[in-house]
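A single protein chain has been removed from this complex, and every other one stays in its place.
Here is subunit A:
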């Protein structure tokens, strides 16, 4: 009957949704491998948020270990990790580079004024030009980049003490030892 098969449509849509959720469940959302891991950082050039006269380029991430943190003022999870970043910003082993993503410069600057600025430098990427190159699909995300400019790790979701102690800190110690 041609009439009755359309009543199956909701069930089919739900089936597709379940498949999607199963895939999502199988992967820890905080450990999604990025195709860029092990690859050199993409070339880029961005105006700096705090001083648009200056530019932040890929070479600025070479020569020392960097945490590249993707954030935005509209992102509530970014607020959650902000305090952790403030603490980490005192660590001399690495620099923290912000990628202010899909954001309004005024909003972003007022966030920093209100809650402090944990970043050594911040690239301003309102149109997702660099975010796309880095495979960013949400905020917050944090990339670990080694001294040679190779992306070594990508963390999705807020950085907290647990993430730092269990994942980031050992990795950074290892990178430091590699020199």
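Keep this in mind: a residue touches a chain if its C-beta (ideal position, glycine included) is under 8 Å from a C-beta of that chain, and two chains touch if they have at least 3 such contacts; residues count from 1.
Quick note on the criterion: contacts and distances are computed from a predicted model.
Visitor: Pick from "Protease", "Heme lyase NrfEFG subunit NrfE", "Succinate dehydrogenase iron-sulfur subunit" or "ABC transporter-related protein" the UniProt protein name of the chain that isn't shown here.
Guide: From the listed options "Protease", "Heme lyase NrfEFG subunit NrfE", "Succinate dehydrogenase iron-sulfur subunit" or "ABC transporter-related protein", the omitted chain resolves to "Heme lyase NrfEFG subunit NrfE".
Visitor: Using the document's definition of touch, tell me which of A:83, A:147 or A:169 contacts the absent chain.
Guide: A:83
Visitor: In the whole complex, what residues of subunit A lie against the chain that is missing from view?
Guide: With respect to the unshown chain, the touching residues of subunit A are 1, 3-4, 7-8, 10-11, 14-15, 17-18, 20-25, 27-30, 32, 34-35, 72, 74-77, 79-80, 82-83, 102, 109-110, 113-116, 128, 131-132, 135-139, 156-158.
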